[in-house]
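So that we are looking at the same thing, I have put the structure below in structure tokens.
Only a single protein chain was left out; the remaining protein chains are all shown in position.
All chains are identified by letter, namely A and B, in their written order; residue positions are counted from 1 within each chain.
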Amino acid sequence: MTDVLLEIKNLGIEFKTGEGTVQPIRGVDFFLKKGETLGVVGESGSGKSVTSLTVLGLLPEKTSKIVSGSIHFEDEEITHYSDRQYRKLRGNDISMIFQEPMTSLNPVFTIGEQLSEPLKRHKKMSKKQREKAIVDVLKQVGIPRAEQIIDEYPHQLSGGMRQRVMISLALLCEPKLLICDEPTTALDVTIQAQILKLMKQVKQDKDMSMLFITHDLGVVAEMCDRVVVMYAGEIVEVAEINELFDNPLHPYTKGLLASLPTNNDRKSKLYSIKGQVPRPNEIGEGCAFANRCPFAFDKCYAKTPPAFSEGDHLSKCWLQQPEGR
Amino acid sequence: MLDFIVKRLLQVIIVVFLALTVVFFLIRLSGDPTTLFLPPDAPREQIEEYREQLGFNRPLYVQYGEFMINAVQGDFGQSLRSGEDALGLVMQRMPATFQLAFAALIVSMLIAIPLGVLSAYKRNTLFDRVGVGLSVVGQAIPNFWFGLILIFIFAAQLQILPSSGGGSISHMILPVITLALYSISRFVRFTRSAMLDVLNQDYIRTSKAAGATTSSLIMKYALKNSLIPIITLVALDLGVLLGGAVVTEVVFSWPGVGRLLHQSLLNRDFPIVLAGVFIIAIIYAVINFIADVLYAYVNPQIRVK
Partner (left out) sequence: MNATEVMDDQINKKTSKVKNFFRKLSRSWTGMLGFGIIVLLLFLSIFGEWIAPYDPMDAPLSKGLLPPMTDGHILGTDQLGRDILSRIIVGARVSVIIGVATAVLAGLIGTIVGVIAGYFRGWVDVVLMRIVDVTLSFPFILLVLVINAIIGTGLTNIIISLAVAGWVIFARVIRSEVLALREKEFITAAIATGVSKFEILVRHILPNIFTPIIILASLQIGTYIIAEASVSFLGFGVQPPEPAWGNMLNEGKDYIFSSWWLITFPGIAIIITALGVNFFGDWLRDTLDPDLKGE
């Protein structure tokens, strides 16, 4: 399994809240191959961001706990890592880009000060070398006047520029894995397209792997090689990108695809999935999607479905159970 | 920036002008101070003569106009008791009051900011709960009472520190602690909540994801962000300390403006009261002004346009 960079097995997380504990993700399994872009799709509350924060050990220590499973990065189990060991990964082997470029940069430090931080921590460089490295990366992500911008503060930049700065912060140490948590959601549509194009290009240039978290199937189609669909803290379907769009198996995925507006049929009404994602404390026995599923039958409410596979295409739905079992 | 400074200085002048006006009329409306200086059975002519001598028999607006013209030139008249220049008496007492207020401010900052930072870092631990609990109690303690208790313990029982007067370091210890109590309590709670605010921000998560250590997160990143609100509070509290100094100065017989003002109020020696109000209004307004400028300076979102 040397071509696998990241492998998550049976991951379960528990949060302590005012009213007892909840499990925002339960039994999550997936892997990411080197050079691959894996999309993680789901509504808010599906556990996709929690999963990505867990990989970097960024969940709040006091109120959350890994209750089951493992995470392997380059064949090394990292869930029991100490803070010191995690710090060696963060910003170095694994980098992360967050959703909100407006608030993700510190307002009282200059761009240059903030960008030099991972270099100081992970690379031995002189001040001159650092400055050159930063300017180079800023130019790579298409920032004009890079030499001046390093002395400016975040509030002097536009949202799109800030997200470019965030991307260059993630790229500085040439990470093996780049996690993007909804990197374009907060941006204007035209800027979105620019940033997506940039990220695709950067990924190819640097030969990185990418974990791309989003709720937007359109973005997934643009960016990803394979897709993991999450619902209410579980994975419901995993497939190659074309396979998923051509032959979705899980009713939830079908619903998501049906709710995409398409250019072809203008007349039809926009489809939407009825109901809401259950809160973590509302989930009991049975399939978590059953109460919103148009195909649900008795078994769905009684027992949680296992993963049924058809080659590389996995889905957790009783409808996919092979006959005669 | 210059625009801002001019605007704020204008505000200072308005504050001082209004404060003087209000106090002047309150004093004149509350009665005639001449009766206090003459025996109750003094003949009418003598009272009239005294009133004329002090100018109290003229119409109120004339008195007010004259008062304002003199006040602008720093002349608030003479003390009704000692006959000395009122503003001069107040100015003489200024250094002692400043000494006390600054010492208390520095002590509060040195104690409270580290405690507040630590409390935020160790949120919801025993340390945090005890710290917050003590600061809540600290804000409920009247500082003159705290001063009396300190006098009882350290001057009356242990006899290691003087209970009153000024002049040496040992004279300063108890008044400074007394005055600092309230500010310490406020600073601890404020620093803690400012830090918690910052620690929950997205940019702290960014630094963490870039591999920053916990100590550099706290000491470098979070502290610099929370310093913006803290500096403002600290500057404003210097004003609160100068005001609170009245009570503390009386408790410890500290020879400052507060005690002078208190005695003058008791004696109805109004020229001194007016001069004192004038000085305190100016100082207070100037402190507010400095706090604003400082705030603008440490906050790049205002400084760099």
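We adopt the following convention: a residue touches a chain if its C-beta (ideal position, glycine included) is under 8 Å from a C-beta of that chain, and two chains touch if they have at least 3 such contacts.
Everything numeric here is computed off the predicted structure, so don't read it as measured data.
Enquirer: Touch partners of the unshown chain, restricted to the chains that are shown, please.
Expert: B
Enquirer: Among the options B:Tyr50, B:Tyr203, B:Tyr221 or B:Tyr284, which residue touches the chain absent from this view?
Expert: Of the candidates B:Tyr50, B:Tyr203, B:Tyr221 or B:Tyr284, B:Tyr284 is in touch with the missing chain.
Enquirer: Which residue, B:Asn57, B:Gln78 or B:Gln139, contacts the hidden chain when the whole complex is considered?
Expert: That would be B:Gln139, which touches the missing chain.
Enquirer: Among B:Ala71, B:Ala96, B:Ala209 or B:Val247, which one is in touch with the chain left out?
Expert: Within the whole complex, the residue contacting the unshown chain is B:Val247.
Enquirer: For review purposes, identify every residue of chain B that touches the missing chain, sorted by number.
Expert: Per the touch rule, chain B residues meeting the hidden chain are 11, 14-15, 18-19, 23, 26-27, 30, 136-137, 139-145, 148-149, 151-152, 155-156, 239-240, 242-244, 246-247, 250-251, 261-262, 265-266, 268, 273, 277, 280-281, 284-285, 288.
By definition in this document, only the chains that are shown with their structure count from here on.
Enquirer: Find the geometric centre of each of chain A and chain B from their Cα atoms only, then give the gap between the two centres in Å, rounded to an integer.
Expert: It comes to 53 Å between the two C-alpha centres.
Enquirer: Going by the contact rule set out above, which residues of chain A touch chain B in the complex?
Expert: Result: residues 56, 58, 62, 83, 87-92, 95-96, 98, 100, 103-109, 114, 117-118, 121-122, 152-153, 155-156, 166, 169 of chain A touch chain B.
Enquirer: Would you tell me which residues of chain B are touching chain A in their complex?
Expert: 124, 201-214, 221, 224-225, 228, 298-301, 304
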